[in-house]
Every structure is written in C-alpha cells, then in structure tokens.
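The structure that follows is given in the form of structure tokens.
Here the complex is missing a single protein chain, while all its other protein chains stay put.
All chains are identified by letter, namely A, B, C, D, E, F and G, in their written order; residue positions are counted from 1 within each chain.
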Amino acid sequence: MSEADIFELAGKPYRSRLIVGTGKYRDFSQTAAAIEKSGAEIVTVAVRRVNITDPGKENLLDFLDLSRITILPNTAGCYTASEAIRTARLARDAGIGALVKLEVIGDEKTLFPDVPATIEAARVLVEEGFLVLPYVNDDPVTCKRLEDIGCAAVMPLAAPIGSGLGIRNPYNIRIIVEQSRVPVIVDAGVGTASDVTQAMELGCDAVLLNTAIAGAKDPLLMAEAMRLGVEAGRKAFLAGRIPRKLYATASSPLDGVLQ
Amino acid sequence: MSEADIFELAGKPYRSRLIVGTGKYRDFSQTAAAIEKSGAEIVTVAVRRVNITDPGKENLLDFLDLSRITILPNTAGCYTASEAIRTARLARDAGIGALVKLEVIGDEKTLFPDVPATIEAARVLVEEGFLVLPYVNDDPVTCKRLEDIGCAAVMPLAAPIGSGLGIRNPYNIRIIVEQSRVPVIVDAGVGTASDVTQAMELGCDAVLLNTAIAGAKDPLLMAEAMRLGVEAGRKAFLAGRIPRKLYATASSPLDGVLQ
Amino acid sequence: MSEADIFELAGKPYRSRLIVGTGKYRDFSQTAAAIEKSGAEIVTVAVRRVNITDPGKENLLDFLDLSRITILPNTAGCYTASEAIRTARLARDAGIGALVKLEVIGDEKTLFPDVPATIEAARVLVEEGFLVLPYVNDDPVTCKRLEDIGCAAVMPLAAPIGSGLGIRNPYNIRIIVEQSRVPVIVDAGVGTASDVTQAMELGCDAVLLNTAIAGAKDPLLMAEAMRLGVEAGRKAFLAGRIPRKLYATASSPLDGVLQ
Amino acid sequence: MSEADIFELAGKPYRSRLIVGTGKYRDFSQTAAAIEKSGAEIVTVAVRRVNITDPGKENLLDFLDLSRITILPNTAGCYTASEAIRTARLARDAGIGALVKLEVIGDEKTLFPDVPATIEAARVLVEEGFLVLPYVNDDPVTCKRLEDIGCAAVMPLAAPIGSGLGIRNPYNIRIIVEQSRVPVIVDAGVGTASDVTQAMELGCDAVLLNTAIAGAKDPLLMAEAMRLGVEAGRKAFLAGRIPRKLYATASSPLDGVLQ
Amino acid sequence: MRVTLNGEAHDLREGITVSDLLAELGLVQRRIAVELNRAILPREDYPQRALRDGDVVEIVHFIGGG
Amino acid sequence: MRVTLNGEAHDLREGITVSDLLAELGLVQRRIAVELNRAILPREDYPQRALRDGDVVEIVHFIGGG
Amino acid sequence: MRVTLNGEAHDLREGITVSDLLAELGLVQRRIAVELNRAILPREDYPQRALRDGDVVEIVHFIGGG
Partner (left out) sequence: MRVTLNGEAHDLREGITVSDLLAELGLVQRRIAVELNRAILPREDYPQRALRDGDVVEIVHFIGGG
C-alpha cells in the first residue's frame, strides 16, 4: 500500500507525510540525525540575518542532503503581511525554491495567526508565483479562503505552537478535511505520537511539527515514534476503522461452548 | 532501541508488544495474513467443542507457524469460575502450554468481568501452575489483587469488548501502570491505531485486540496500522514527551529577525 | 453574593448572565414563556422584511415585556460586511437601541464567521456609535482585534450554531477570558446545561443560546435548566474549585478508626 | 416540575438530589452553613472513637437539624468486610436509623473499593436489615450484583475520592443508569458544578460529594453552586437535550433576508 | 406607478406617501424600519415623502432569531 | 481494675457500670454506641452491666466524614 | 451403548476406546483435548480406556477467538 500511497504537495510526490522543523536542537548533527530518523522529506527552516561580526563556519544546510530533502522556509517571527512577504522573497532569492510556510503572527503569547494579514500576504505571494503553505487556525472558513486564493495546502494548527496539547478541536479539523481540495497539513501543537496518529486518522494529508521531537528527552527516539505514528494513522484511516458502540460484541463465537 | 526493548511475558521474551485475537475473520488464510501483518508473536484462540457430525478438514492451528507464535487460549464465554477453570485445563491438556487468558464474564451486554469469580479462578489456576493473564476491568485494586495472587500479567480493559471506544479512562490505566510489577496489557475496546498508541504512551507493556483488526474494512491494512501504532506509542513513551502548556513557545528563534 | 454579582454589558447592569434567542419556537407564547423561565434579560431577534401581502396581526415584540427585556437584534443571514452594516442600521432605526449582535457568516455549512469581514463591519458600526457584540470563532487574536476596535464584548462560538456539541475547545475560551478586558460571551453550539455551566466555570461573563432551549423536547424545562446551569457555573467559578489530583484524599479522618 | 420530581431513597421521599459529606470543614458552624446552602437533606458522617481523655463539649450532630436531615453514617476507613460490618452495627446502635454508606477500601492511594469484600459486607448487612448504599467503582457488573443482593441504591465513583477529576468514564455511568432498577448515586471524585450537572444529565438519581464543597476557596458559595448544578442537570435530563451534529443549523430563518 | 416593495413590484397610486403606505399595510404602530433606495428613511420624513415611480422600498421588522 | 477503653488501658474502680462510666465521661446525652468485648452493648444494659478487669470497651460517636 | 458426545447422545459399539473414537472422527492428528465424565482424560489413557454406557465425553479443539 505505502508504495501506492503518495503524498503530493505543490506538484511534487513524497513518500513521507511527516514534515519536521529544525529549531531547538542541541546542534546541527543532532538536527540531521533527527530528520533522518523521522523519515521526513520536507524540512522547515527560518530566515535570519547573518551574524556579520562572526558569520561562523557551520551552516545548517550543509548538514542536510538537499538532493533528498525539500527545504521549506518559514516566515516565523513576522507580525505583518509586508514583513512576511519580504521574508518570503529573500528566502526564494536564496535559491531553494518557491515553497514558503507563511506565518503572520497575531499575538506573541499564543502565536496564533493574524487571519486577515495571512490572507492578504497569501494573495500577494500566490500572485508572485510562490507555492504558499499557510499556517492558520482551525477555522474552516479561513482555510477555504486560502484554498480559493490558490495556496498549495492549508495548515491548520492543532494547538498553540510548542504547547504539546495535541488536536484541541478534532471537529474543526474534520470539517476542514471534508471541505478541502488541497492537502490539509496539521501544523503546530502536537505533543506526542498519538497526536499525529489521530491527525492522520481524521484524514489529514500530513503533519508538521518541531518542538515535539526537538524538546523530547530523547529526540532521535521521538523522531522515530513520530514517523511510525504518522504511518500508523495513515494506514488506519485508509483501512477503515470499526464503528464505536456503547455495548460489547464478543470476539469469540458462542457456539460450542462447554455446557 | 527496538533491539534492546524486549517484552518479557511469563518468562519468555518477545519483540512484538501487540497480541491479537483470531476471531471474526473471513477465513483462516485471512486470519493468518492479518497476524503476519500485525507482527504479533502471541495469538489468542478460543476452546470449543469439535463438531462431531462434521469435524471438518481445516483447523485454525494448521494456519499458524507454531514455531514462531505463542498460542494463548482464552476462556471466553465462561460465566463462572468453574467453567473457566475447566476450559483452561482442557486447553492446557491440548498441549500448547500453560498460558491462559482468563475471562470470567459477568454480564452479556457489557461482557465486563465478574471480579470475585475472576479472582477465585485466578487463584486456583495459579496454584495448578497456569500462567494466568486475567481480563479485568480498569480497577487498580482488583489488578493489584490479581498480581498478588501470582498472575503473570494484568489485562485491564480499555472499553467494552468490540466497542471500539478506545481508552475510556486513561487515569485508571495510568494508576495501574504505576502500581504494577507485572506487565500491564490493555485488553479489549480498542478501535483504531491511535488508541493503541495512547495505551503504550501511558506506559502499558502491550495491547491485546481482535475486533479492531478483524472488523476493519481492510483488516490486513489495519493490522499493519496496529503494529506501527504500538511501536510508535512505545517509542514515544521511552523518548519522554514534552510537557503540555496552555500558551505557545516559538520553535524559530527571534534573534536576527529582519527589522 | 448574587445580589452583588452584576453583569455589566455596554454600560447597563444585568442580573442574568443568560442571553437567549427567539428562533425556532412553536409560537410567540411559547417563546415568551421560555424567555421567562430562562430569566434572560437580553433577547436576540432577527431583522427581516415585513410580509407585504400579509403583514399579519401578531408580532414578536408584542409578546415581550420591553420594560424589563433588552432587545438584541442580530445580522444573521448576512454574508458580507455591507449586508451586515445595512441590517444593523435598519435595526437601530426601528428604535430599540444601538446594541447589535454582529454576524457576518463565511460559510453556510458551518455558519462560522468571515473573520476579515466581521472585523471590517465592526469597525464601521463602532464608528457609527453602535454597541457591537460580534459573533466570532474561538480565536484569541481576532477577539483581541475586535476588543481593540471598540466592541462592547466578544462572543466566541463554543461549536457550530445549533450543533449542540458544547465547548469544543475550552483552552481557547480560557485564553480569550484571560486576555479580554470586555465581557466574553460564549455564543452558539451549546447543547445542554452542563455546557453552560462549564462555560461560566471557564470564567466567561455570559452565555448566548437559542436552539438548545427551543429544540429541546420540553423547551420550558430546558430554559429553567439553562438558567440554573449558568448560575451554578458562575458561583462555582467565583467559589474557586479544588485542584485536580490523580490520586485520592480521604474526606473522613483516619484518627479514631476502630482497631 | 420540581414539585413532582421526588427522589425516593430507601422508601423515603426527598426533594434534594444532592447528598453531602461533613468532613474537612473549618468548624461545625461552617459545616452546618454549607449543608444549608447545599439544600441537602441527606448528610454523611463518619463513626469514630470518642476521645476519652477529652470528650469535648461540641458535637457535630448538635449542629444539624435532625428533624429535616437524614444522617447517613459511612464505614470510611474500613479495609475489610468485618470492620465495615462492625462499624455499621455501631452506627445503627447509636440510634440514627438503618441507613449506611458502605465503604470497604481496597487501597489507600486510590481509596478504590475492595469489590469482593464490598459484596460480602453488603450481603451480611442487607440480611441484618440495613439499608445499604454501597460505594463502588463504575463497574456495571458489580453494581448489578449489589442491586440483586438488595442494596437500596448503587453509588459508583466518578473518580478517586477527593481527586476532583469529575466523571472519568461517562460511558460506564450511562450503562449503570440504563441497567439499574435502584437509584444510581454518583459518589466521589466530583470537582465542580459542571461535574454534578453532567452526572444528572447522564440520568443519575443523585450525587454525593464532600471535598468539592469543603475544599473550595469559598465553601458556602460552592455549596450553592452544587445545589444549582444538580437541579440544572436534573431538569436538562428531563427536558431532553437536542441531538449533537457536526455541522450547523441556523437559528434565524432565511426567508425575508434583505437582498 | 410601479414601486418595488420588499423585492416585489407593486402598482401604487401617484403621490402616496410612506405614511399612507404604512397605514394601508397596517404597520403604523409596529416597530419597523424603512429603507428607501438603499438609504434609511428617517421616521420624520414618512408623512411628506411621496413615493415615485421606480422607488425601491424595504420595510423590515423583528422576528424570532438567535 | 484495668479496662481497655478505645484502645488504651485505664484503671477504673471495681464495679463501675457502663452508665457510670458514660456519666463520668459526660457522654450521657450524646448519640453514641458502646461495644463491649467486640459485641454491641444494648442501651438497656448500660445501667446494670458492671465492667470487669480485662474488659475491652469501645465508645464511638459521629464526626465529620464524607 | 449410549454415550453423550459433546452434549448429544450417540450410539457407539460396545468396547470402543477413546483412541478408536478419535480415529473414526478423524481427530487423531488434531490438537484436541478430551474430558470424560467431567475430568480431563490424559492422552496416554486414550488407547486402553473403553467407553461405557452413559459416559459423558467432551472433545474440544481451538478455534478463532479474541
């Protein structure tokens, strides 16, 4: 099955449905090891000023196999549409493609998106030919709007970034999955493997996470757990689960019981 | 890690932490295929009268690789301690070992156990040298009692057999895990992969299920999903998840953001 | 306490923290009876064209004691900011005050709000001197924006209108309560009394509902249940609940137990 | 309605469906005030040795209006059937009737009941003419057994005593309500008003609690909240709630919307 | 003279005022609002404002809603 | 004469009855129950029943509990 | 001679042993267990143990179960 089950994003096929961030790791080698264990083929990065006084020798991208991995730059830290647009343009100019994880933050305590600014920035970036993956809250209406604008996917949050609360509102995620014709990627808030399994069982196409792996006591082991959790949830979704019932049904037949 | 992570039950080591039933399949070949996909090394079976008028040619055990698979006979359908004891003795006499999944059912609508009768039967069977794995409700006190009697594990239910409701009371399961010195196996009520992932994340040693696989639209695919879900949950448990927080924490650093 | 505990909305004090709608009742007398049982002092109504060919004798407002009850016209059914603004202006011109429940619907299946259009309409209506109570999703960022614009309260939804699912995401509601300096009114999605009790325990200032009462088998009895549920939740919030613990603490002392 | 809605327990009618404990209060006058605010007509007490060296002047019962309040002695602190039976006999001999809240504790960390010992003690006490209200876990089979023995009610726990976790497993409580012909009283684990509202909405006949009131920051206010919460939940249960739906249904009609 | 009333064309006599119209419709005492050609028509203008051919009139009131 | 009262040894004068004891403890009017050597002692026996050396007496009452 | 086999009465020839019976039923190679008059019959007794009128025999095997 997994042979057949391809995740297509922005016209490109992927085998893995887990997208991972590269923040908060001890060092670049741990980052690379975690990515490898996670099986991720798409990896998010942030765009930041070079430190002029000490540009440093080591560079994150040197640790990633760019022949195998798609780089997804984000606009993290941007609080206005124009900042996000400016950041996206710089990212593209650096020559790693037109994909961008659009984040326009509305509040620093929740890091929830600024919905109108996200829509505005998405419109501009789509017109400029970007493949826009917007981080957005779990609002079906906003997700539909972003899809109509031409975003390559919608990325509703499960819970606040880094909170580890898991899917706070499966109902909204379910509605977004049912209405969307572009991929639905749950982004942010995941805490552990069962959260990603649940996301995939709800019918999401992929999951994006960072802190849940980087912040675990053993990041490499958690990376593996997340890879397996995504596969488990995807297969369970495709396999078609049994219905829920209040009462029991025996799994062993009654005929032939000793009298 | 998985090399090191051995599940020891009744003195025997296993690599798989998923125990599956053999009921409700289309035929024996589907049963065998599902077991193989699930990676299970322990498989439950029921003890029933041979059909005298037509003993039939095919037999379930002929489809299982007994060199690799441990057979776990159950006492399903028994409503008294004596019936369960009688069934267990017959099972052992058939020559597949001293393991028994002890079920003494208390009510046919919920198929919940009869607690006093389960304790009584466990005491007798342990004295007779059986390796007793009792199906029990998620009651820490009863689980402790069964452990003290000498059961080889305790198997609290997640929800009614075949209900697919998942872990109805994670708090009780957590308490049982914290207090137990024998393996804790969640038995019954699991519906989909995220349920088993959650069970393992709670610290359970293994999961036993049947209907969730046999009743899925695509049993073989669900068998795979369950195998992956158990591994994901086990690794996530060992990896040590991030704490839950109400508010957000950025995964991208703030230094170097464009001004 | 309830003497002291006044709910102030748009500068006016109320004793009741339950706001009810007037839709879906059998007839006007049932509507009036339900309002009376609910104890509500604020009641929502819709603005619609008079039926020219048959204006009818009976009129909803004739059944309401306007000396005691504040009328809150809504802009239900509006899908654009301009429709909502137009509807609000007509409502005010009818002479029942400047309060308006602002609804700009974004999608007819979920009836979730159109966030940018709601913000835009709120800005215009606040400038025109309306006391704006916006229906919005449970997004802290949008709620903050609406508060900053000058809305008299924010009204995040618990779940889709009429769904009866209750508070799908208590975490977001809690965050909105913590950040808001204007009243927070949970609006839409409530199904039964415990939902409103929970809303008040989260610290919300009031609850607005319609279908949960009008659609109940016995609307008058449910109206009473909702009144009591709101009071229960409010008092529990003010009383300060005990902390949650995984393990037990005896309520009877151990000294003096018989030996 | 509330006139008609009588709660009959052990052949005696009550208007209140809230039973409260008397432990953990600052002093007897606070105990009495909390009971009065709670509206409870049945109150639990513990049986303990008199302090011989200082019998003290004040006595709990002197603070309770025994003409209005039914005293329900408990066997808290008993870990065997015989201790519980002995305690019950002493309680009855003190002359406040044949009612007893039977507790046989199985473990001091969870304070969960010892199921076989509870059944055994219940059998003896019923034979001796006691009106037995057994504290038991949320196990339908054990509840049925206790009902068949002749207990006057069954009292499944919501969560560990004093934990404030609320109804951990509404499914089991629902099943117990559906199967029982004697009153079902949720006992222990309640934390706040919405917990009791939910218990009553599940169809329980009454709720018994102590710590949730006595441990609140403002016990008298929480006592009121609990009284209201029980009434709200009872009325909501009788009123018949609306069904849950994933999508929305408008509460305002669409006809006559402005074009 | 044709006037659009709440979305439907109606033939009204020349010179009829909004007050006259409301009276004929039995809406005088009702809590209503009138929009004339997409703008609110203030109550005080009802008596003098005569409707003209092609006018678009909306008359709204309050009904049950949530 | 040594009697065990609520778990502790007490020296009591010979021939003291349960009623006497309760009176001395100020428990006469109290709602209490008395167990003598592990059996309930009926109220009517309080006056005549004299305590003997080695008796084990339990006197209980009601206190706050849940 | 009437013997109860798995709950049903069967007429069997005199002197038939359990081994004979299992052979006739084609169960020789099967993983089964035999209970005779409510007690487990050890495998080694199958050949010599002849069934008697009124014996109650249970023959069980393993089937799919959870």
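Please note the rule applied: contacts are C-beta pairs under 8 Å (C-beta built on N, C-alpha and C of every residue); 3 or more make two chains touch, one makes a residue touch a chain.
Since we're looking at a predicted model, the values are computed, not measured.
So which of the visible chains would the left-out chain be touching?
In the entire complex, chains touched by the missing one are A, B.
Which of these touches the unseen chain: A:Leu18, A:Ala40, A:Ala91 or A:Val230?
A:Ala91
Quick one: say which of A:Tyr25, A:Phe112, A:Tyr171 or A:Phe237 touches the chain that got left out.
Of these options, the touching residue for the absent chain is A:Tyr25.
If you put the missing chain back, which residues of chain B would it touch?
Touching the chain left out of view, chain B contributes residues 250-253, 256, 258-259.
Kindly note down the residues of chain A that lie in touch with the hidden chain.
Considering the whole complex, chain A reaches the absent chain at 21-25, 28, 31, 44-52, 55, 59-61, 71, 73-74, 76, 86, 89-91, 93-96, 161, 188, 209-211.
Please note the rule applied: only the chains that are shown with their structure count from here on.
Just to be sure I understand: going only through chains that touch, what's the smallest number of steps from chain D to chain F?
The distance in steps between these two chains is 1.
Quick check for the class: compute each chain's Cα centroid; which one is farthest from the centroid of chain C?
G
Between D-E, C-E or C-F, which shows the same interface as D-F, counting it as a repeat when over half of the contact pairs match?
When the residue numbers line up for over half the pairs, the pair is C-E.
In whole angstrom, how far does the Cα centroid of chain A sit from the Cα centroid of chain G?
Averaging C-alpha atoms per chain gives centres 63 Å apart.
Using the touch definition from the top, which residues of chain C touch two or more other chains?
Within chain C, the residues that touch at least two other chains are 21, 23-24, 46-49, 51, 74, 76, 86, 90, 109-110, 112, 161, 165, 171, 175, 210-211, 246-247, 250-253, 256, 258.
Provide the list of chain F residues touching at least two other chains, using ranges where the numbers run on.
6-7, 58, 60, 63-66
Which pairs of chains touch each other?
So, checking each combination of chains, I get A-B, A-C, A-D, A-G, B-C, B-D, B-G, C-D, C-E, C-F, D-E, D-F as the touching pairs.
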